[in-house]
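Before we start, here is the structure in question, set down as structure tokens.
Note that one protein chain of the assembly has been removed; the remaining protein chains are unaltered in position.
Here the chain labels run A, B and C in written order, and each chain numbers its own residues starting at 1.
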Amino acid sequence: MGNIFGKRFTLQDFGESHGKAIGGIIDGCPPNVAIDFDFIQSELSRRAPSNASHSTQRKESDKVEFLSGIYQNKTIGTPIGFIIRNEDIKIDAQQSTIIKPSHASYVYKEKYACKDNYAAGRASARLTACRVVAGAIAKLLLRPLHLEFETVVLETGTPTQSGDTVGAKVGCTIRNLPAGLGEPLHDKFDARLAAAMLSLNAAKGFEIGDGYAASKMSGLEYNDRQDKNFNFLSNHDGGVQAGITNGNELYFTVAFKPIPSLQIPQETIDFKGNSIIYKANNRNDYSVVPRVIPVIEATAAMVIADFILLHHNLYQYYAKQPIGKKCK
Amino acid sequence: MGNIFGKRFTLQDFGESHGKAIGGIIDGCPPNVAIDFDFIQSELSRRAPSNASHSTQRKESDKVEFLSGIYQNKTIGTPIGFIIRNEDIKIDAQQSTIIKPSHASYVYKEKYACKDNYAAGRASARLTACRVVAGAIAKLLLRPLHLEFETVVLETGTPTQSGDTVGAKVGCTIRNLPAGLGEPLHDKFDARLAAAMLSLNAAKGFEIGDGYAASKMSGLEYNDRQDKNFNFLSNHDGGVQAGITNGNELYFTVAFKPIPSLQIPQETIDFKGNSIIYKANNRNDYSVVPRVIPVIEATAAMVIADFILLHHNLYQYYAKQPIGKKCK
Amino acid sequence: MGNIFGKRFTLQDFGESHGKAIGGIIDGCPPNVAIDFDFIQSELSRRAPSNASHSTQRKESDKVEFLSGIYQNKTIGTPIGFIIRNEDIKIDAQQSTIIKPSHASYVYKEKYACKDNYAAGRASARLTACRVVAGAIAKLLLRPLHLEFETVVLETGTPTQSGDTVGAKVGCTIRNLPAGLGEPLHDKFDARLAAAMLSLNAAKGFEIGDGYAASKMSGLEYNDRQDKNFNFLSNHDGGVQAGITNGNELYFTVAFKPIPSLQIPQETIDFKGNSIIYKANNRNDYSVVPRVIPVIEATAAMVIADFILLHHNLYQYYAKQPIGKKCK
Partner (left out) sequence: MGNIFGKRFTLQDFGESHGKAIGGIIDGCPPNVAIDFDFIQSELSRRAPSNASHSTQRKESDKVEFLSGIYQNKTIGTPIGFIIRNEDIKIDAQQSTIIKPSHASYVYKEKYACKDNYAAGRASARLTACRVVAGAIAKLLLRPLHLEFETVVLETGTPTQSGDTVGAKVGCTIRNLPAGLGEPLHDKFDARLAAAMLSLNAAKGFEIGDGYAASKMSGLEYNDRQDKNFNFLSNHDGGVQAGITNGNELYFTVAFKPIPSLQIPQETIDFKGNSIIYKANNRNDYSVVPRVIPVIEATAAMVIADFILLHHNLYQYYAKQPIGKKCK
């Protein structure tokens, strides 16, 4: 359970980092959306491991194969199935016995009670590739809105020594988002966005607009007023009031903890409770930056597509004809 | 849409602050849960308007009437319907013409295109009473876990002058939460908790564990290690790893913006775009504190109940018999 | 769980036949739908117990009270909460000890393991009043489509002696239904309609179009061909092909078993397994006819509204403005 993203524009994905392949099914996309495969692959490349010192040495070509839902470069309204083969697989022998500090290994074992914790491969950041594919299709679907994404690293930690890892704070601005998105009371736009961001690997915090700074402010300094043309004179709310977009720029931040796998020996235990020294291999990033940036944008695009389709302007834009009109 | 909370232990609520009544339906609660009506009413009283200077002058007895799902002080497995009548209703004549800065009035009009924005009464904090009722029942359901809630105000703003309002940062600790709650990849425990908290009135930020502080840390200082008895030696993760509870204390914070309704004249516009001076009446709080504290706990209890019932230990604890065993 | 009907136009109801009240929440209804309260009450009256010899002697005024979501006789886009008080309540002392043949009493006890089977009051046909309320609002919402409903009793059983009950087969035709409703592969229009009808008390069968007669036919005699104006020359398919409405008349039938409560002594057992003679009181109907007819129509209207709103023609018809257009 819990492997599906969204309610109307949905991604259900599958796969473990050491399995045969990862992939997913994108559903709810209207027919007649032009699909630019180069754009999708370029979004994947933004996320792909690089040779930069901060990045995993694992090499993956991340080539996506689409299996359905697209015909002659256009969506046809049916589910879009895709897979990305895993290539550079090394099963870590220690994997199944060690409790890696602040890592998925312990909780997956607690949850699934499997003989080994191979299942924890499901928690790998590699799976974000599926979100990037779905987010790229969401961006193609949303082109009529002319959205602009701007994502920047606001803060990062300082590694204490070689092999250490760092956290980061990332801010994202999205322009041209229409007002009226978000469903009271329990499916608010910013609530859904928060859940989507917190579901990213290593995410530990979310703010919309001024966020935690707002907790120290007074109403007089905070309130966003509008001029006679309904334009906002400030944006403390970050584009969302009462859980509904207000037409102002969307602005949110996400906090990420340091990646738990250190190339430094750490004291820990195995699943029998024996003390052990653990040092990760060199197949892990030392920071979520910069690979997380396209993932944040893809995730936000999926949330936006999900709410937009509830009001179906875009569905009808693409499907062209109202229900019941005869085909000619 | 979007008026339902949860997936297995669910609350669907209804009502506007100026309508006849608010209320809801709690579904998914197992049979045979002992219902302590005094406890439920006491939780409601913690949330109710007080005479404290910070609180609305609106007077509501907040008496809940249960209509179904409970027989002889025990749940019977059917939906629990309840209503709370609105009593002290004053329809604000200005309500339907003014755009109140950073308030629901504008976005509800954008969204629903109603002649007046009476619908924005849906966004009133009064509706949190429904969550408190459902949260109280969640707490009763969860008694076998002996959860402990501790919620404190960590920060608040300084009003610049009389009639101004302030924001606040609140921290919540929950003890005795079992490990294994949370569903990868898109229904993680902390993601659902974040959405639940962001859906509260005036909420603008959420942190699990160290949250934003983690973005400045290194892995060596952050990682939570376990001793030979599997006990954690620290809790930077706030009790959640990879979206799954790890059995450590759950710790999260929520940031709230200042309440937008000021008893100070503000320049704003009406829905025709005319300049206007707006001053709220004295029926609004000047801070979410302390009324939000029981609401945060109720909301967290509902999220916990929702995940616990997925694994059904409690359902079977209450339903007693496995499927197929004959009744005697 | 399982107390919610629909996905976009939804009813969640609550109540047991012997509780304080029954009621529900209708969600997903667009704003600005004109609500005709006399029409809603007249639909309820079609379903209400009459003095006819076939009908229960239980007397209920079935007055619905709306608590939210409607302002000045129009919907405002927020959830519509309503209650119907139970008035003429008699708790049957035998209720909690007897296993009534082919009645809900046994399975509710198996399922909920409650001390008594008061919960089985949830299974009472009285609850169909909630569907009639929601169905009436669905019909009001759907007025722009000018749907025509025609529901007739096709067959009924013959009581073997006084106090016996009978089954019935009912056929329903709905005209002016647009083509294109229904979602492949697992949410087909006729699949959802079948589930909606099978969830009615005493329903045991469903047919779309020729139904069981089709199983004896050949393709040459069955296939529905279209003329040059795309009009159908026959309607063996009953208006649905491949799970999607085709614009032809919708035609379906529902089979109902005899009501299980006989005013004739029946040999049965109690929950301890002791033999006992059981004779129902005079508070039960002896046939689902004619009270089920408005319930079938209400249920069909809800299914239609649910699918129509997926394509949102009606939502935009009522909400008037596209997302993002400024309010004036």
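Throughout what follows, contacts are C-beta pairs under 8 Å (C-beta built on N, C-alpha and C of every residue); 3 or more make two chains touch, one makes a residue touch a chain.
All figures in this text were calculated on a predicted structure; none of them were measured in a lab.
Considering the full assembly, A:79 is the residue among A:49, A:79 or A:182 that touches the omitted chain.
The chain that is not drawn here is touched, among residues C:36, C:65 or C:164, by C:164.
One chain of the complex is left out; on subunit A, the residues touching it are 1, 3-4, 8, 10, 12-16, 19-25, 27-28, 31-32, 65-69, 71-72, 74, 76-81, 83, 106, 109-116, 118-119, 122, 271-273, 319-321, 326-328.
Residue positions on subunit B in contact with the hidden chain: 78, 178-181, 184, 230, 247, 308, 311-313, 315-316, 319, 322-324, 326-327, in rising order.
Looking at subunit C, the residues touching the absent chain are 1-5, 11, 13, 99, 101-104, 106-108, 110-111, 120, 122-123, 127, 155-161, 164-169, 179-180, 182-188, 190-192, 194-199, 201, 204-212, 214-230, 236-238, 241-247, 255-262, 264, 266-269, 273-275, 310.
Just so it is clear, only the chains that are shown with their structure count from here on.
Residues touching across the subunit B and subunit C pair largely coincide in numbering: over half of the numbers involved belong to both copies. Look at where the CA atoms of subunit A average out and do the same for subunit B: the two points lie 25 Å apart. Averaging Cα coordinates per chain places subunit A and subunit C 41 Å apart.
Centre-to-centre spacing of subunit B and subunit C amounts to 34 Å, using the average Cα coordinate of each chain.
The residues of subunit C that reach two or more other chains are 78, 319, 326-327, listed in rising order.
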